[in-house]
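Structure below; questions to follow.
Every protein chain of the complex appears in place save one, which is left out.
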Amino acid sequence: MTSALTPHERVAQSLARQGMMNHLGVRLLSASVGQVELALPYTDKVTQQQGGFHGGAMGALADIAGGYAALTVAPEGMEVTTVEYKINFLNAFQGGELRAIGRVVKAGRRVIVTTAEVLHLHDGQRKDCAVMQQTLTPVNKTY
Amino acid sequence: MTSALTPHERVAQSLARQGMMNHLGVRLLSASVGQVELALPYTDKVTQQQGGFHGGAMGALADIAGGYAALTVAPEGMEVTTVEYKINFLNAFQGGELRAIGRVVKAGRRVIVTTAEVLHLHDGQRKDCAVMQQTLTPVNKTY
Amino acid sequence: MTSALTPHERVAQSLARQGMMNHLGVRLLSASVGQVELALPYTDKVTQQQGGFHGGAMGALADIAGGYAALTVAPEGMEVTTVEYKINFLNAFQGGELRAIGRVVKAGRRVIVTTAEVLHLHDGQRKDCAVMQQTLTPVNKTY
Partner (left out) sequence: MTSALTPHERVAQSLARQGMMNHLGVRLLSASVGQVELALPYTDKVTQQQGGFHGGAMGALADIAGGYAALTVAPEGMEVTTVEYKINFLNAFQGGELRAIGRVVKAGRRVIVTTAEVLHLHDGQRKDCAVMQQTLTPVNKTY
């Protein structure tokens, strides 16, 4: 990774390599230093037993939103790995799409802390789905 | 849901309705009162940028392992919804399959607490992947 | 508890009953619907092995800041109990005092979700100490 990469390029390059996220149809909406927004459309690949978005889909989206926010502040040539996260589910929805916005709270040398909020957009409405708090650590890039 | 259902039937019935889990190929291995084990095979539907199992896949599997353990202790005719969970990732692996074992720690009337461990099985080896701690609440079954 | 109580009175009434918080010298700075701010002075009752504020003190302060924010939105005549919380420690400090600001994220009938931030104030400086995410549930008041 060279200094020529913008935060958006840096995140897009990693996202393109994530089989799971490509499979689910996750899109990168924006990435700046310390903040990233992603979208996940509603399909039958992301539903739970009642037809709503699966908690696993919300969790995965929040995880990478926070993780990519952390990537934008990681040293050049490094990437980040999730140490842990904690997510609260606020409401369940179906249809439309999910948005997840990750933000860096602390950009330490060894530990990066982020939060993410997950929203549901449908028919012009925007509602809270989940909130996450996450810990990551910078690691060497191996690809 | 009638009293004729065994824990295994109760979990299997719900899992069959989860679009996301069917899509990823999750299988129910065992279910007894207070404990459930699930498996998730390695495919390109569950990878991250380095080719290992995605944290989102480990999180989703742990979430439903704990959730289905909780379902086995929920009152008849009710199901459960995840209030929140927290997961630590211990190691990343590729190939083989993941196993998640969910266990009930407290079966309250309003709050059910579980833990789950995620393991990686490959070439006869069994290694730790993740540990999760989770809170759920019983809700009316709507289908 | 009658409707005549303001959020501030409601929180102050409960705080006065907390032996641990009185012992540590916690003060209520402000309480409005959905938000509460508390202060904890530096003394030798709250230190860890290096002389900084103990994580246990930061955790306890964050816990009650979130909990009292939840109390301001709980139904009249009820109080709240902490189901769980998760806290990230960002920096350690000594001297001065801690401030914790709790905010309600979701005020559900069965589940209340809050966040809290813990700050350190000293010599006119204000620095981040910790962030917390918490789940509570309304319970009957028994005193």
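By written order: A, B and C. Residues from 1 in each chain.
Heads up, the rule we're going with is that a residue touches a chain if its C-beta (ideal position, glycine included) is under 8 Å from a C-beta of that chain, and two chains touch if they have at least 3 such contacts.
In this text, all values refer to a predicted model and were calculated from it rather than measured experimentally.
The chain omitted from view is touched by exactly one of C:E37, C:D63 or C:E117, namely C:D63.
When you scan A:E37, A:E84, A:E97 or A:E117 for touch with the missing chain, the hit is A:E84. Although one chain is hidden here, its contacts on chain C can still be listed: residues 14-15, 17-21, 23, 44-50, 54-57, 59-61, 63-64, 67, 79, 81-89, 92, 142-143. For chain A, the residues in touch with the chain missing from this view are 83-84, 86, 110-111, 113, 135, 137. Across the interface with the omitted chain, chain B contributes residues 86, 88, 90-91, 105-106, 113, 115, 128, 131-133, 135.
Everything below uses one rule, namely that only the chains that are shown with their structure count from here on.
Interface note: chain A and chain C, two copies of one sequence, contact each other through mostly matching residue numbers (shared numbers exceed half of all numbers used).
For the pair chain A and chain B, the distance between C-alpha centroids works out to 21 Å.
Averaged C-alpha coordinates give centres for chain A and chain C that are 29 Å from one another. Looking at chain A, one finds that residues 86, 88 touch two or more other chains.
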